[in-house]
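Below you'll find the structure I mean.
For this depiction, one protein chain was excluded, whereas all remaining protein chains were kept in their positions.
Right, chain A next:
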Amino acid sequence: MNWKTFGAMLARDAQVARRNAIQLFLQTFLQPLLFVFIFGRVMVGSGYMPAAYKSLLLPGIIAISMTFTGVWAVAMPLIAEFQWTREIEDRLLAPISVGWIAVEKVIAGMLQALVAGLAVIPLAWLVLRPGVEISIGTPWTFAVIIALVAGFSACGGLALGCSIDQQHIGLMFSMVMTPMIFFGCTYYPWSALKNFPVLQKAVLINPLVYASEGLRATLVPQFQHLSITAVLVALFCFDVLLLVVGLRQFEKKAVT
């Protein structure tokens, strides 16, 4: 393992992120904030939703922001760099084994997802206040959960970014990301699906369910949620699975 090379690659990604800061900011926060505004402020304010919905919505919005950011931050550059611009070749020729280049991408994606997740809390709070009741009662559990959420999003980005052709990017969003968000228990708790038993079971293959429910369990434990143990185990399994698949796909792309 060559730490200097690894650090230089992270520094390169940080430089690119700095350069695109405004674009990244809008890309990451505009959509969740609009959601928060319409569902949390307008719908609640006009009486269509109960006031408690504000607090229920926030963890889901954090989960969406993190997942979207992590997947986007890793997948989009990889799709472009492997197929169009081939700019990743410079790093593939750096004196480090190929797998570590993929790991670097995952770490960079996780950091962006964490920033997105943590920054959306105060932003959403500003839009929603008053009436949001969040509390981080178990900071360590919260830290582990957001790390695992960042992990599955970045590893998912790696797996998708190395499997999808550039002409299928639109399809990736409509076929993978959109169903994931709508069936991800983001705008409603998992327990709300009890009247749809088949759907309630089926959505369990969606990692976003565990992200939303895990954040709900640690931020707004007053609502019904999946058990923290189940969330931790499931997120960990998704992280490992997606990392393994992502690494395999990356090596396939990197070496022909």
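In this text, a contact is a pair of C-beta atoms (placed from the backbone, for glycine too) under 8 Å apart; a residue touches a chain by one contact, two chains touch by 3 or more; residues count from 1.
What we mean here is this: contacts and distances are computed from a predicted model.
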| item | value |
| --- | --- |
| Chain excluded from display, named as in UniProt, from "Cell division protein FtsW, lipid II flippase", "Daunorubicin resistance ABC transporter ATPase subunit", "Extracellular solute-binding protein" or "Peptidoglycan glycosyltransferase" | "Daunorubicin resistance ABC transporter ATPase subunit" |
| Contacting the left-out chain in the complete assembly, out of A:Ala8, A:Met49 or A:Ala192 | A:Ala8 |
| In chain A, positions touching the absent partner | 2, 4-5, 8-9, 11-12, 15-16, 19-20, 85-98, 254-256 |
